[in-house]
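Have a look at the structure that comes next, please.
What you see is the complex with one protein chain gone and the rest in place.
Labels A, B and C are assigned to the chains in the order they are written; within every chain, residues are numbered from 1.
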Amino acid sequence: MRIRASVRDGVTEAKVLMQHPMETGLRKDESGALVPAWFITEVTATHQERVVLRAQFGTSISANPYLAFHFHGGKPGDRIVVSWVDTKGDRRSDEATIA
Amino acid sequence: MDWKRRQVLYAGGGAGFLAELASLGLLRPAAAREQTPRAGFVAKTVADVLSASGLAGAADSAQVQLEAPEIAENGAVVPLKISSDLPRVDRIAILVEKNPVILSALFDLPEGTDPSIATRVKMAETCRIIAVVRSDGKAYLASKEVKVTVGGCGG
Amino acid sequence: MLAATACAAFATHADAADSALDARFRQMLLDDFRARGVAGMDRLDQDDVQKLCTDTRDRPRGAAVQALLKHQQELIRWPEDGRFLGDWRAGEKLAQEGRGMTWADRPGGPTGGSCYGCHRISPAEISFGTIGPSLLHLGRDRGSSPQMQRYVYGHIYNAKAYNLCSYMPRFGTSGALTEQQIKDLVALLLDTDSPVNRP
Partner (left out) sequence: MRRAFLHAVGIVLAVILAKPAGAGGDEDVQDTSAGIERYRQMLGEANPAELDEARGEQIWKTAAGPAQATLERCDLGLGPGVVKGAYAQLPRLFADTARVQDLESRLITCMMKLQGIAQADIVAKPFSTSTVRSDIEALVAYVTAQSRGMPMHVPLDEPQERQAYSLGERLFFYRAGPYDFSCASCHSQDGRRIRLQELPNLTTKAGARHAYTTWPAYRVSQGLFRSFQWRLNDCFRQQRFPEPVYGSDATIALTLFIAANANGAIYNGPGIKR
């Protein structure tokens, strides 16, 4: 995951890139076989342990999802954590500090 | 998408398959279906997606802004920005009208988070993208048609 | 005299360097490509047309040009039934299809004309290339007389019979498209019912 966050005029902008294939289950591979669905279903972002965004994804969020959002109350050095869970039950969590 | 297609879709999907069964309501009493958190992702019409997502009756509003390109060079990645001037927005949804799964994403915004989101969606074909926000319990929307084109040598 | 000799000497030297580079180039092709799927190494062998166009950077000149054009014309197999117009709907599908004859394609798999890669054709398709000219309204503008039909058929079959170093593939000569498929493309371009020509 790549997380970038910066604060301007009291509003923190967070930009997140997540590595994930986001397979719809409708795509065929090179041999013509259907690739099983496999995608992120939930994303949670916290700022200093407080939830600032909860997202549910379907199959039609693009591969390697990008997400940008804005919240109040952040200041440089604060901790942001972004976590996701996918249809296989895999989880991933990464953090960054606000610049 | 019909049930048979979903079976194919999730064949071999393991935990994902069970999760979707649960979200479809098939592992729960029928009465609980409306409350399942992912009900919007299996609804088959825009109206059903909206009612399953607590956004029923969404009306066009100039106070919802949806920024999307007129033409997507590739339907696999269509960048979107959604924002709103409405107060106390606590939910945002993105719908792609002609995708096999209409609901693309659902965001819950706690107090202190601005109604301003950017992400990227897949589009199966040229159609309308609909952005819905909920403000003070009422739903509002903006929509835009995005043309999806065939690209490259195609080989 | 001295200048002429020096010139000749230079030319000889340059030719020698050129032929050394030539030999190195040929060896490089052999060493650095490999057959895969339907794409065999024989595809790197040039015919007379490819060679002349390579050597002249697609601006063919010299005595050989007319003879080569004539030979390319002879390679066109005209339909025995004398008909050129097929089904424009099938033609539209072929025009959209870009697959075929790459190392990733199955032998006998779908092979298209890749027409939209280079040409504007039906008005509804906004994703079209511009390497070739726009063909929108072709039949409307130029008519669809038997001569015109034959002309378009010939061009699709073997573009090199009309312009030796055209960028357009020789779809009939190379075996990429069948007679019927070329007729379908002619119909797409010239049939009055085709979206290309509808008012």
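Note that in this section contacts are C-beta pairs under 8 Å (C-beta built on N, C-alpha and C of every residue); 3 or more make two chains touch, one makes a residue touch a chain.
Everything numeric in this text was worked out from a predicted model, so none of it was measured.
Across the complete structure, the visible chains that the omitted chain touches are A, B, C. When the whole complex is considered, the residue among C:68, C:94, C:165 or C:182 that touches the unshown chain is C:165.
Although one chain is not drawn, the whole complex shows that of C:16, C:35 or C:67 it is C:35 that touches it. By the touch rule set out above, subunit C reaches the unshown chain at residues 21, 24-25, 28-29, 31-36, 39-41, 43-46, 49-50, 53-54, 57-59, 101-104, 116-120, 126-138, 141-142, 148, 151-152, 155-156, 159-160, 162-170, 174-176.
Listed here are the subunit A residues that touch the chain not shown: 1-2, 15, 17, 19, 21-23, 27, 29-30, 35, 62-64, 66, 68. Although one chain is not displayed, subunit B still touches it through residues 67, 69-74, 76-79, 81, 118, 147, 149-155.
The criterion applied here is as follows: only the chains that are shown with their structure count from here on.
Across all inter-chain contacts, the pair with the most C-beta pairs is A-B. One simple way to say how far apart two chains are is to compare their mean CA positions; for subunit A and subunit C this gives 48 Å.
Subunit B and subunit C have Cα centroids separated by 46 Å.
Contacts with at least two other chains are made by no residue of subunit B.
For subunit C in complex with subunit B, the touching residues are 96-100, 102, 105, 112, 114, 116-117, 125-127. By the touch criterion stated above, subunit A contacts subunit B in their complex at residues 11, 22, 24-26, 34, 36-38, 41, 50-63, 65-73, 86-89.
In the complex of the two chains, the subunit B residues touching subunit A come out as 8-16, 19-20, 37-38, 41, 76-79, 96, 99-101, 103-110, 112-114, 116-123.
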